[in-house]
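Here it is, the structure, as structure tokens.
Shown here: the complex without one of its protein chains, the others still in place.
Each chain carries a letter (A, B and C) given by its place in the written order, and its residues are counted from 1.
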Amino acid sequence: MNQEALQRLMEMVRLGSGLTNTIGIRAVSVEPGVVTLALDKRPDILQFTGHFHGGAIAGLADHAAGGAVSTLLVESGRIAITADLHVKFIKAADGDTLIAKAKALKTGGTIGVAQVEITSVKNGMHELCAIATGTMRAVELPRRPQ
Amino acid sequence: MNQEALQRLMEMVRLGSGLTNTIGIRAVSVEPGVVTLALDKRPDILQFTGHFHGGAIAGLADHAAGGAVSTLLVESGRIAITADLHVKFIKAADGDTLIAKAKALKTGGTIGVAQVEITSVKNGMHELCAIATGTMRAVELPRRPQ
Amino acid sequence: MNQEALQRLMEMVRLGSGLTNTIGIRAVSVEPGVVTLALDKRPDILQFTGHFHGGAIAGLADHAAGGAVSTLLVESGRIAITADLHVKFIKAADGDTLIAKAKALKTGGTIGVAQVEITSVKNGMHELCAIATGTMRAVELPRRPQ
Partner (left out) sequence: MNQEALQRLMEMVRLGSGLTNTIGIRAVSVEPGVVTLALDKRPDILQFTGHFHGGAIAGLADHAAGGAVSTLLVESGRIAITADLHVKFIKAADGDTLIAKAKALKTGGTIGVAQVEITSVKNGMHELCAIATGTMRAVELPRRPQ
């Protein structure tokens, strides 16, 4: 992946996205087609049960899926926008940190598909707590973060 | 709907959910089987395009779907937890406010299904920007918000 | 809708699709953006419980969704291909006939979205048994059915 393009993409992800910063999503690793993000437990992103809120998990999955597809688009000056996000919540997300690993599945044309696994980490133990799929549309990359 | 149970539900929704407060979700109306929520535009819940972030839309849809099913459960001392959330993003959510209207579809046993329409409001014009479906599991209502 | 284009579309739907004929899907009505199809109970499309098989319901929903979006594409010489199909089974499909009503939601570019309601008809009573959503891609209409 072109380093300049990647830098631009990462900068957009870090600076440009209000919600991402608001809930505290951070990048763990970015490689072509695979993006891993993390989200640490904080009172302001939980639900009434004291576990991560489904909306925070969905936001994390969305961002990871978009990132994974974007890594394959960024050289052509494009970025992925979510058209379809589907999250299955399998276990209570009762850990201290969530890890979302998104993998882009190769597709043709202007559409990309990503699969995401979200694991809940508690006392060093990883447990699958949700899976997600996303369909992304490729759009032109803005000149600078807005 | 039993007024005391409804009060307890609303209190939980308002006080108990960190993420909901964090991103600013507010209730517009609650009636048996139908819940309408709103989310006003703020820089901290947008994405790099300057529109509402998909994660914020997903969180809004999730909360509305859970609320709609919960209204049918609350008399029996239960509340809905999301098992499955699917959001289709149809148009850019470029309005000043999002309105999510969730409707519970009657189901048997411990599972409920809700459909959600999310409209973007701009200069008084309403435009459908996303649709969502949720499958919810019924769980015992906690004694008090955590 | 252009009558010649519509005729060509309907002919393709009727003659061109092996599975559709195999399981006995029939058109009830076709208008711009809304397609209603029906499927009558037959032993060879049921599952072990004696009700309609989920695959038959999914096939019916898929065809209705594709048809609804195709009615909006056919004048430009295109037809809808399914990119994403999501079916929620709400009640046992234990009726004598299934009716699927698909409605296209307006979208831009080369993607269309449709919502589908599937009702089970038994002794003249209609009951919602499944809901579905589909995302469709527009492709060039083949010159003749294959």
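Everything that follows uses one rule, which is that a contact is a pair of C-beta atoms (placed from the backbone, for glycine too) under 8 Å apart; a residue touches a chain by one contact, two chains touch by 3 or more.
Just so you know, these numbers come straight off a predicted model, no measurement behind them.
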Among C:V87, C:A104 or C:C129, residue touching the chain not depicted: C:V87
Of C:A56, C:L72, C:L105 or C:A138, the residue in touch with the unshown chain: C:A56
Residues of subunit B (touch criterion as defined above) contacting the omitted chain: 83-84, 86, 110-111, 135, 137
Absent chain, residues of subunit C that touch it: 12-13, 16-23, 42-50, 53-56, 58-60, 62-63, 66, 79, 81-89, 142, 145-146
Positions on subunit A contacted by the hidden chain, ascending: 86, 88, 90-91, 105, 107-108, 113, 115, 128, 131, 133, 135
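Note that in this section only the chains that are shown with their structure count from here on.
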Separation of mean Cα positions, subunit C and subunit A [Å, integer]: 33
Inter-centroid spacing, subunit B versus subunit A (mean Cα positions, whole Å): 22
Whole-Å gap separating subunit B and subunit C, where each centre is the average of the chain's CA atoms: 29
For subunit A, residues that touch 2 or more chains besides their own: 83-84, 86
